[in-house]
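The complex appears here without one of its protein chains, the remainder shown in place.
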Amino acid sequence: MKTPFVAAVRAIVSKDLRAEWRSRELVSAMALFSLLTVLVFSFALELDKSAREAVISGVLWVSLIFASLLGFNRSLSLEHDQGSLDALLLAPVSRSALFVGKLLGNFTFTMLVALMLLPLMTALYGVNLLDGWALLTTVVGVFGFSAIGTLLATLAVQTRSREALLPIALLPVCLPFLLTAVRATKGILGGAPQSEWQVWLQLLATITSIYMVLCLLLYRFVLEE
Amino acid sequence: MTQLKSDSPLVASPQPRLLRALTMLTALGFAGCLVLGLLVAGTDIQQGQVQRIFYIHMPAFFGAFTAFGATVLGGLVYLWRGSEAWDRIALAGVEVGLAFALINLLTGAIWARPIWNTWWTWDPRLTSAAVMCLTYAAYLMLRAGIENPGRRRSLMSVYGIFAFVSVLLTLFIIRIVPDTIHPVIVGASPQNAQGSFEATSGVLLALLPSMILWLTVMPITLMWHRYRLALRQEAVDALKLKALGG
Partner (left out) sequence: MRGAKRRAICLLALLLALGGWTSAQDESPYFQSAAFNVPILAGWENQSGAGIAQFHNPAARATIRSAMADGADAPAAAAADLAGWQGLSELDAPVYSGKVNLADGTWHVLAYDLDEGRSASQIARRADDRFIVISFLESDPASRTLMLAIAQADESLESPAPELDSALQQVTPLRLAELAAAGAFQQPGGDWLVYHSETARAAGSIFGNDSYIALQTGSAGEQMALGDFLALADAWQSTALGFFITPDNSLYLWLGVAVSLLMLLTLIGSFAWRARGLRKDLAMLEKLASADAD
């Protein structure tokens, strides 16, 4: 008999969260890395309070994606090395529950980083990133690339040089998220009328749903047998 | 010795008659389309001779579309049926499609030099076409990095399906991001497109055969040859394993 879907998801998520709570390795590394990325961009592009909204939203999303790359790689490498995924596979758990569990874990970690970056960048560049719509865009965008990131990280850990290959595999596929999320954030920050940027948010949500469905359907094929 | 050969009938199997016919058709058709585009079609008086690059540029993109589409199909059928043949088709699609996509990208850059006065500009469509090439280059790198053949086949089927997003993005980005300078020949060009020209009957005469060739015969023929290479590769690998095993 299979474990019910929700129970299985809850078990996986709580396992990941508990492990992270004990070590605090992953989120602290991601947070530090994203901070460094923002700082590097600030110096390289000489960003200050007069920086344009387009640049700031670009920096926000690139930092988030870079940090999440680090997180996805680490989270799936751990599973791979400790063989805990194999153990889970032996358990009577549906493959999509496994995916949703890992995804929710990754999403939570990346969202934590985002929740740290938003007020920080608000303070640094004098833009209002704590707006409800900006937050919604962040949640949808992070969810979307966490989905594809979880799938590709599961794929990449099975390759020979996995640390190098995840960014190569993930970045091009992430482009639709980057494009739409940056446009939406830029519109929201710039105070443009809702009708102008709403279409980007809708597009982002559409892409996220399409990717989510594809990932749910295809995840069982990337799992090791 | 004879034993070895009969073990691997594919190692030197003769080309099927259909493949030979297709190869001939591709070669003749390619030459014919070049003649049409370079000699028969009229010169565009605004852009000059360089406009003829278009008769390669656009068909090459659609050839890549066919090949990458075959990768998606191959991936889906492989995941569904588990037949290795479809994985070979998927791989063949990536190699042929990547070559076509590079032709598309390079001819575009060469055309842009005299018309836009620059080899490259970070226009949405150019950027996404470049990302498309990188995505499939990543496919080949990933594929080379997975040792277990069974894992390789299913992982790459999944990646091949996701990679197609970059193709669709390149195709539809003009509708999504309208601030592009890339012209649209069939249909209305974006407002700030630079280097458009009219699709007159002369242009269509040279374009249509070229489109049909690059969309169908050319990718299929090249992929078939690549497929046969993959078959031979597998046969030789199996022989090697056998020789090593004693």
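When the chains are written out, they are named A and B in that same order, and each has its own residue count from 1.
Operating definition for what follows: contacts are C-beta pairs under 8 Å (C-beta built on N, C-alpha and C of every residue); 3 or more make two chains touch, one makes a residue touch a chain.
On a predicted model such as this, the values are computed, not experimentally measured, just so you know.
Undergrad: Considering the complete complex, which visible chains touch the unshown chain?
TA: Output: missing chain touches B.
Undergrad: Give the residue, chosen from B:25, B:77, B:215 or B:229, that touches the chain omitted from the document.
TA: B:229
Undergrad: Would you indicate which residue among B:22, B:58, B:72 or B:96 is in contact with the undisplayed chain?
TA: Only one of B:22, B:58, B:72 or B:96 touches the chain omitted from view, namely B:96.
Undergrad: Tell me, which residues in chain B touch the chain that this view leaves out?
TA: Residues touching the hidden chain, for chain B, are 1, 3-5, 8, 11-12, 28, 32, 34-36, 38-43, 45-50, 52-53, 56-57, 60, 95-96, 99, 102-103, 106-107, 110-111, 113-114, 200-202, 205-206, 222, 225-226, 229, 232-233, 236, 239-240, 243.
FYI, only the chains that are shown with their structure count from here on.
Undergrad: Under the definition above, what is the set of chain A residues touching chain B in their complex?
TA: Within the complex, chain A contacts chain B at residues 148, 151-152, 155-156, 158-161, 165, 168-169, 172-173, 175-176, 179, 203, 214, 218, 221-222, 224-225.
Undergrad: In the complex, go through chain B and note every residue touching chain A.
TA: Residues 79, 128, 131-132, 134-135, 138, 141-142, 145-148, 150-151, 154-155, 157-159, 161-163, 165-166, 169, 176-177 of chain B touch chain A in their complex.
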